[in-house]
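Only one protein chain is missing; all other protein chains are in place.
The letters A and B name the chains in turn, as written, and every chain counts its residues from 1.
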Amino acid sequence: MQRIGVFVCWCGSNIAATVDVEAVSEALKLEPGVVFSTNYQYMCSQAGQNIIKDAIAEHKLTGIVVCSCSPRMHEATFRKTAAAAGLNPYMVEIANIREQCSWVHKDVPTGTEKAIILGKAAVAKVNLNAPLIPGETPVTKRALVIGGGIAGIQTALDIADAGFPVDIVEKKPTIGGKMSQLDKTFPTLDCAACILTPKMVDVAQHENIRIFSYSEVEDVKGFVGNFDVTIKKHARYVNEAACTGCGACTEKCPQKKVPNEFNLGMDNRRAIYIPFAQAVPKVATIDPNYCNMLKNGKCGVCAKVCAAGAIDYTQKDEYIQEKYGAIVVATGFNPISMDKFDEFAYNQSKDVITSLEFERLTNAAGPTAGKLLRPSDGKHPHTIVFVQCVGSRCDAKAEKGKEYCSKICCMYTAKHAMLVKDKYPDVDVYVFYIDVRTPGKNFDEFYRRAVEEYGVHYVKGMVGKVVPEGDVLKVQASDLIANKQLHIDADLVVLAAAIEPDKSARPLATKLTASMDTNDFFTEAHPKLRPVESPTAGVFLSGACQGPKDIPETVSQAGAAASKVIGLLAKDKLTGNPCIAHSDEMMCNGCSTCERVCPYGAITYMDKEFRMPDRTTAIRRVASVNPAVCQGCGACTVACPSGAMNLRGFSTQQIMAEVDAICK
Amino acid sequence: MSSNKKFLQEELTRMSGVNPKKCMKCGKCSGTCPAYDEMEYHPHQFVSMVESGDIEPLLNSKSLYRCLTCFACVDRCPRGVEPAKLVEAVRLVAVRKQGANHMTANDVPAMLDDDIPQQAIVSAFRKYTK
Partner (left out) sequence: MKVSYFPGCTLKNKAKDLDLYARRSAEVLGVTLEEIENWQCCGGVFTTSNDEVATKLSSVRALKEAAAKGQPLVSVCSACHNVIKQTNHAMQNDAFFASKVNNYMGQEPYAGETTVYHYLELLRDVVGYDQVKAKVVNPLAGKKIAAYYGCLLLRPNSTMQMDDPENPTIMEDLIKAMGAEPVVYARRNECCGGYVTMENPEFAKRKSLDIIENAKAAGAEVLVTACPLCRYNLQKAGTDMPVVYITELLAEALGVKEVTNEQ
């Protein structure tokens, strides 16, 4: 029989105003197992905690019930109090008589009655509680960062600077991500490459960082502190160690008509290529879809001109196994397809472009060497129309676009407009907007400069139709302030396309058993208080894979994710949550139901030898819970058809005892 | 809002299936409307005025008969508001009143030429009369 102490908190007047605390502590005194019951103004205060400690010692308590606020508030506090008094912390139960009782009821009799019932349930549970000891697992002191854009780069650098080895897996031939394609950055207009490329070099030279470029995560097993990851390194048909990045091959390759994805197809590259001058690693890659040698064995020019002998047409995909303690997802974003928005004629005219294409058009390393020229005829545009919110803020019923605000478009469009006016003051620039959203440091000032100093025409309204005719784009739009329909002959139309998570994110989330929202953004463990952690232990989030973000926000989040990783890797051992599932092997029938419902991949099956009642032995397939991976969600316990699964600290028997106490 | 206005507003949203509260006031409908310059009240104003209960001016406006029901605003609205359906509902409320037909059979002969297809006449009748 337990010796239970009950401690009823007033929480000032928060509880005491609607609950007769004295009546509660008196009523609970009569419950089975209760040997002591009291109430106090603030149980969480030092004095309140001392009442608990003293009572544990004096009455030799084996379990306690604190009737107070939500366990989310002070369960940890009271567990520490119990532990300090020599009681196992899992012998503490909280009855929430504040959020779920005093705050939602108005009259004292009702509140008091409910508080007593909640207290009885907690007492019933403690009667069945057993001391629990959390397990420990070792930590592999190495981190994996998936994605080599600015988010991944910053996270990797911060972890590596703290002294832990980091691997970056990037699916493109170079790290750098979207930021490497940008021209200038808001709100300061400093050049993206000038601030990004030194970081890329830092990554390349950091003794703690390895880069797996042109590689993808193939498989993830294991759990926090102990992930087993298989990385697939695509054959680039170039020996990375030997290639000096001299570029001789990329000049001599006869296959010149390959759309250059770095410039979004606005110019061509060769079949063997280095994406851009500052690529890291600066190593050539052969595109097997276009290389004549790989396709039909007829060419071999690159091998002939390569002084380093780095070309290897026989190279195969390689699989690398590595162990990691933590995984950071930094898979980034892409602009959405404009196929469903062809009222803007994106698929009907080369001079209707997306904002990312515009970045390449104004970039000195872009297809026009930074001169603003129309893609169709290379002429200098005189009137440019920017359209905001293309595919953002759409209703789900409209079946096109995204419901969310893409967040970065208002600012980059102000930037584009300003860059145009700065280089070519003669150009007329229109920006059609629904709202101009500028909540960031120096952001609104930046936008106002575009309007007031540079004379960009901001029009509150939307473009309804773009008609390419001859060499102009006839833009029909509303001006809601003037209550007019505008007809503008433009030379270039730039669409601020909504952004969406990279397509690789969804399959990756499945491999990581990390949760995602309906838009395929990774979900954070808590939207406010744990914004860089996935609900899956050991998986962290960096950058736009979690939601639309600009560069300053991405870098902040990247650093935050790194600090969480460092905090994890700094530990030698991880203390687990003891409230986890376990299977009664004698009852388990090996049906795999629990394995299928487990969102964390914590359950595996094994064949085990059992002694049968007739003294023979039999091999049976039974479920086994990995205590380091189980998060104690309880899904398996309700799914298990034979009742073999149970959650420590929340066993079926404990919960039924609570229900019984409430219903009595 | 008076109970009369409220009734009319509810009637219009029920008939049309349009929820004007979904509008984010982007102006796409009025940006895309081919009949914009023929209208005194423009598509976005229909949505906004029905939402605020200011329906009387719409009922009396010739704008009702300028909408082509081409559905450009319906397909292109990012919020799925479907303004043309609201215009149609207001027009029906107007022409369903006794003697309020916008067009009568007597008006038709003057509008005809040798080539005009029957389709034009029946369409106009369906839109303008009850």
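In this section, a residue touches a chain if its C-beta (ideal position, glycine included) is under 8 Å from a C-beta of that chain, and two chains touch if they have at least 3 such contacts.
In this text the structure is predicted, and so the values were computed from the model without any measurement.
Taking the complete complex into account, residues 14-17, 34-35, 38, 65-66, 68-72, 74-75, 82, 84-85, 88-89, 92, 103, 108, 111, 115-124, 126-127 of chain B touch the chain not shown.
Counting the whole complex, the residues of chain A in touch with the unshown chain are 339-343, 345, 347-348, 399, 465-470.
Basically, only the chains that are shown with their structure count from here on.
Chain contact summary for the complex, chain B toward chain A: residues 22, 24-33, 36-37, 42, 44-45, 72, 76-81.
For chain A in complex with chain B, the touching residues are 343, 389, 393-395, 397-398, 400-401, 432, 434, 460-465, 476-480, 483, 485.
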